[in-house]
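Every protein chain but one is kept in place in this view of the complex.
Note that the chains are named A and B in the order they appear, and that numbering of residues resets to 1 at the start of each chain.
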Amino acid sequence: MNIIETILFTGSPNVILNVLFVVIKIAIVIGVTMLHVMYATYFERKSIGHMQVRLGPMRVGYHGVLQPLADMIKLFFKEDIIPAAADKPVFKIAPIIPIFATLSSLAVIPFFEGFVIADINIGLLYIFAMSSIAAYGVVMAGWSANSKYSLLGGLRSSAQVISYEIAMGLSLVGVMILAGSLNLSEIVKAQQQYWHGMYLIPQFLAYFIFLVAMFAETNRTPFDLPEAESELVAGYFVEYSGMRFALYYAAEYIGMIIMSSIAVLCFWGGWTIPPIIADAVPALNAVPGIVWFLGKVYFHMFLYYWVRATVPRYRYDKLMELGWKVLIPLALVNIVATSIIKYMS
Amino acid sequence: MTIKDLAKKIFLIEILKGMALTLKMMFTHAVTRQYPEEKRPPFPGSRGLHALVRKSDGTARCVGCGLCAAICPSQCIYVYTSEGPDHTKVVDRYEIEALRCVYCAFCVEACPFGAVALTDHYEYSDYSRDAIYMDKEKLLSNWDKFMSGSKGEQYFDKFWRPRTEDFTTPENQPVFRGRRPES
Partner (left out) sequence: MIGTEIKTKELTISMGPQHPATHGVLRVVLDLEGESVVKCTPYVGYLHRGVEKLAENRTYLSALPLTDRLDYISSLSNNIGYCVAIERLFGIEPPDRAKYIRTIMAEMTRISSHIIGVSTHALDIGAMTLFLYSFRDRERLIDLFEMTCGARLTVSYPRIGGVRNDVSQEFLDKLYDFTEEFPKIIEEQYETLIDQNRIWLQRTKGIGVISAEEAINWGLTGPTLRGSGVPYDVRKYAPYDAYPFVEFEVPIGKNGDVYDRYKCRMEELKQSNWIIKQCIEKIPKGPVMTPDAPKFTLPPKDRVLSDMESLIHQFVLITKGPIAAVEGEIYAATEVPKGELGFYFVSDGSGRPHRMRLRAPSFVHVSVLPRLCEGALLPDVIANIGTIDIVLGECDR
């Protein structure tokens, strides 16, 4: 019996209600995330603009607040160009993969106490799986466009994502050991046992590795080699235009939001605040958890922009060196140390 | 490698310093201008749109000697003259193809009469080439628009070069006045 029959023929109103509830939840999450993506671009342009002693978007609406909307409309109505020599089916499918993968990752992220679309026990693994799938979109785009620049971008990206996935996975093993779970809600709850309420302090090394890997995983500066503007023009999506380009763009920003969320959930205590502060100022308990969660996520988003405004870009081989020779050994050391400490206590 | 260097390497000191700088700059004022709303007045003598000097009797000061056309590096000045009724030289047409002009102001320098000027007006883009092709009437009206009053005189005083004072040592020539007190 498949699930549809169960819903339709058992006639249990509870099941139908539950499904409806989940659908509404999905709609809310996707809608709100897309809105955040739009304004993440605005936030980026504004903050980098001010760091570079300029103003950023100022034209559309008050201080350019409607700029993302204008961008969206523009991208929506732009001509969709497919190169004559492209492998058309692959070219068309490629942009759908990253957006699909990143949006699906949202399913396991608990935004606040009890609000998660699918509270599964392998949440972290699921997210890793999805971000690996997103890499296929990049590789396919690089290959199918039949352009040399996008091919190089795709090659770089696949190598980069594969190497940094390892470092990232290993960096989170320490957290898994401490929490004893892969379920993100459980991980958040497990952090409440400390007075500081976050794994950031016992797992500072893992957090650092995760941060670096997070930049690499989402192809952001200083690891933006796949789309290195001054070398490969735009890298793997150089041949895309209009809506398909927008899909890549959206996927990149959703990816950033997801990576920031993971960092917040695994190291910063998610939607909670440190118990010591909550005890000292009980009024803060009245603030809904989503506020803390978004605040922390936006700090990480800001970190992305901040680093982008500061540092140059790594070279391909140095990037690999950093990943394999520094981050992975460090992550392994962290795992061993964490295991020993966990075993001793 | 000393311990200090090692610490610098591990704690990413130089990158954190850079990030502190960018964060600091985020709270300083932007140096860019919102151009069409917020304009910076050009400095006097800034070389922009051309103008022909109009005398007080309403005619052009230009006598049609053609020196401006001779020196023009991009050869964009056309002067057509004919003989008038009392054997005077009449300037029939005086045209500047502003789209080819390189704004070197050599025409101003070449003119022995001070009859052509470059105003400091720089916003005259248009949708057609004809609108920017400057004929005599347009050039004269540019003078009225942008150089009227004493502005025109001052322009020739300061920017119609060289003058005798450039070949001699004038009084009050600017020199270094010493370090200015901290304000």
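To be clear about the criterion, a residue touches a chain if its C-beta (ideal position, glycine included) is under 8 Å from a C-beta of that chain, and two chains touch if they have at least 3 such contacts.
Keep in mind the model is a prediction, meaning the values are calculated, not measured.
Chain A residues in contact with the hidden partner, per the touch definition given at the top, are 51-54, 148-149, 151-152, 156, 221-222, 224-225, 228-231, 233, 309-318. Contacts to the hidden chain, counted on chain B, fall at residues 9, 12, 14-15, 17-18, 21-22, 25, 31, 42-43, 45-47, 65, 67, 70-74, 102-106, 109-110, 112-114, 118, 158-170, 173-177, 179-180.
Quick note on the criterion: only the chains that are shown with their structure count from here on.
Per the touch definition, chain A reaches chain B in the complex via residues 47, 49-55, 58, 306-307, 309-311.
Interface of chain B with chain A (complex): residues 15, 18-19, 21-23, 25-32, 34.
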